[in-house]
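The complex appears here minus one protein chain, its other protein chains still in place.
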Amino acid sequence: MRLTCPICGARDRREFYYQGDAVALDRPAPGAGVQAWDDYVHLRDNPAGPRRELWHHEAGCGAWLVVERNTTTHEVHGVTLAMAVAEARR
Amino acid sequence: MGELVGTSPCAGVLPLTIGDVQAVEVELGHLTSIAPFAGQATAASVALEAAHGMPLPKANCTTGKEGARAIWFGRDMALLAGPTCDPAVAKHAALTDQSDAWAAVTLSGPSAEDVLARLVPVDLRSVSFKRGHTARTLLKHMNGSVTRLGPESFLILVFRSMARTLAHDLKEAMEAVAARG
Amino acid sequence: MKFSGLRVLKEGLTGNVGWTPHWRDPEPKPEYDVLIIGGGGHGLSTAYYLAKNHGMTNVAVLEKGYIGGGNIGRNTTIVRANYFLPGNSEFYSHSLKLWEGLEEDLNYNVMHSQRGIINLFHSDGQRDAFVRRGNAMVNQGDDAILLDREGVRAHLPYLDFENTRFPIYGGLYHPRGGTARHDAVAWGYARGADMRGVDLLQNCEVTGIDIENGTVRGVQTTRGAIRAKKVGIVVAGRSSQVAAMAGMRLPIESHVLQAFVTEGLKPCIDHVVTFGMGHFYISQSDKGGLVFGGDLDFYASYASRGNLPTAEHVMEAGMTLMPMIGKAKLLRSWGGIMDMTPDGSPIIDKTDTEGLFIDCGWCYGGFKAVPASGYAFAHLMATGQLHETAAAFRLDRFRTGRGILDEEGTGSQHNLH
């Protein structure tokens, strides 16, 4: 498997660390309530198909990445810098 | 009591010459990581150029030349190798002394590319990885940095503590390449 | 038909013409008392114990492909009871006891082989953690023996004791641990359930769950609608999709785990051996192939296949630990879909929908759990009460923080368990 890091280019999967669903970007407010936090930390859509997830180019440039990837075919539809996504949210 | 004595990372494990490839530890001088603060990349680059004659490198590239080189070193970071970084740059960037953090080795010879092809999961052939190109990547199991210095010459940086493993991994790869003749 | 050596002899002498189907292929009935979605190991054993322990035989197992086609047929076949957290201990202990009587119970040779498991450790800290585990196993009534380096050498002389990157300090020996023939477990439970009247409906994919006023009424399938009073979801890696049909969102992420087998070899590894400094576990099948595996590929996947870096890491772990396997040749690699939970432990519970139950989250340790999981899930579906050995596997434990069963101590990131 290969991911195209927006900074480094196409690289082997072994350079990357996988964390999980990109829901991790949507940290609830401290007082958002039990359900919001359970949703954030534990519950997952876990789709069989396209999904957004977080990877880290750990053995490369160090960027966290939002990867759009199909969990059934492993096809990658896009990779963006997590920082850009997070900044756009604010 | 005498002065503290400095020891280089690869002392005792390099140099190595096997077949037509040499691995030699290199003294790069001062190493300073330069991480421009938010929105300060251009200013940091200008300051660097004013002080040391080269701008900050683009991703996967180096600027400067032997003795004073800026090596792209990761997201929003470059490594200045050679001079002590001018304090003027510190206004625009976090500067961190890394002079003792990295083992620096040049690998050179006609088969140097073949040796690195045993260790690095990036296409380092001269068609795609030209002089002045650099990559943050893996060397076997180690995180490191690889830069092409010339047609048959590369600069390799890995953590200082892993110098022995670098020598071990290079040696195995060099032997295997050399044995193919 | 009762299977026995005599039967094999008699059939052999009479041309093997008397053998009959191990299970029927019935047409779906319009209604059942209980529907089990998923014809894997856990679903089949649930059906079996519903019939055997609770007399519930108006039961159907709905399988979208062929029975035993999921993780039960693509694992590394390890059977053990070496957990250390209360909640897990009693469950796996119970499962191992069921394994020990499984052939007699099912009249099917599942080749449960109690050849012993040795978990190696490579530091003082790991030793202490294994001591805690071993003590928990003994407290539970199971068996564990602490081996020092020489003790390990006596059992496993072929390990690299001299040059390996992470020297072997010792091992935790679990003599009753071992392996079993995975497919046979599925087939044995299938046959046992079928003989008791359970309908095994293959090529019957569930496409919807019918719920009225908070109560389950049945399911929609590719072979038509089927009504039922109770429905159990036992679909492992596909849990999230099936649960979504009932409007549920689960604390599960599905990941790929690879497994590997070599060409057949004369006996050379007599135990199950696990490496403590890189995920690697190995045993030798009765056919002679070395069966081994490692960690997840670490990314979410439903593709049932792995990638190279993980495969390489597994082989590398094998080579540093026991280089004598170097000239064994990898014959086949495959991947399964693992339903990973935030604490690495399973879920056997009711849901908010009346009559709808779920058994999932087996991560990559579901094989050994097949007997006790079915036993406990059948108990829950039949009686409405949690079985005493599986009372900790609650769905709400993550929300409340009560009874989190994190054996690895890696926290709520699903793929780290």
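Just so it is clear, A, B and C label the chains in written order, and each chain counts residues from 1 on its own.
Please note the rule applied: a residue touches a chain if its C-beta (ideal position, glycine included) is under 8 Å from a C-beta of that chain, and two chains touch if they have at least 3 such contacts.
The rule is short, and it goes like this: contacts and distances are computed from a predicted model.
From the set "Sarcosine oxidase subunit alpha family protein", "ABC transporter ATP-binding protein", "NADH dehydrogenase" or "Multisubunit sodium/proton antiporter MrpF subunit", the protein name that UniProt assigns to the chain left out of the figure is "Sarcosine oxidase subunit alpha family protein". Interchain touches from the omitted chain, evaluated on the whole complex, reach A, B, C. Per the touch definition above, the residue from C:L62, C:V216 or C:A317 contacting the chain not shown is C:A317. Panel shows chain C; residues 3-5, 7-9, 12-13, 15-16, 19-25, 65-66, 68-69, 73, 86, 89-90, 101, 103-104, 107-115, 122-125, 127-136, 138-141, 144-146, 158, 160, 163-167, 172, 178, 181, 183-184, 187-188, 202, 262-268, 277-278, 284, 286-288, 303-305, 307-308, 311-312, 314-320, 323-334, 342, 397, 399-404, 406, 408-412 of it touch the chain omitted from the view.
Residues of chain B in contact with the chain left out of this view: 1-9, 18, 33, 35, 37-38, 76-77, 93-94, 96-102, 117-118, 120-123, 125, 127-128, 140-142, 159-165, 168-169, 172-173, 175-176, 178-181. In the full complex, chain A contacts the hidden chain through residues 1-2, 10, 12-13, 17, 19, 24-25, 27-28, 30, 32, 34, 37, 40-41, 54, 56, 58, 62-64, 74-76, 81-83, 86-87, 90.
The rule is short, and it goes like this: only the chains that are shown with their structure count from here on.
Shared contact partners of chain B and chain C, listed by label, are A.
Across A-B and A-C, it is A-C that has more C-beta pairs touching. Centroid distances from chain B, each centroid being the mean of CA atoms, peak for C. Our note on geometry: chain B versus chain C, Cα centroid distance of 48 Å, whole angstroms. Chain centres here are Cα means. That of chain A falls 30 Å from that of chain C.
Chain A has residues 12, 14 in contact with two or more other chains.
Within chain B, contacts with two or more other chains are made by no residue at all. Note for the complex: chain A touches chain C at residues 1, 12-14, 17-21, 34-35, 38-39, 41-48, 51, 53, 55, 69, 71-74. Residues 238, 240-241, 249-254, 298-303, 307-309, 342, 398-399, 412-415 of chain C are the ones that touch chain A when the two sit in their complex. Within the complex formed with chain B, the residues of chain A that make contact are 7-9, 11-12, 14-15, 57-63.
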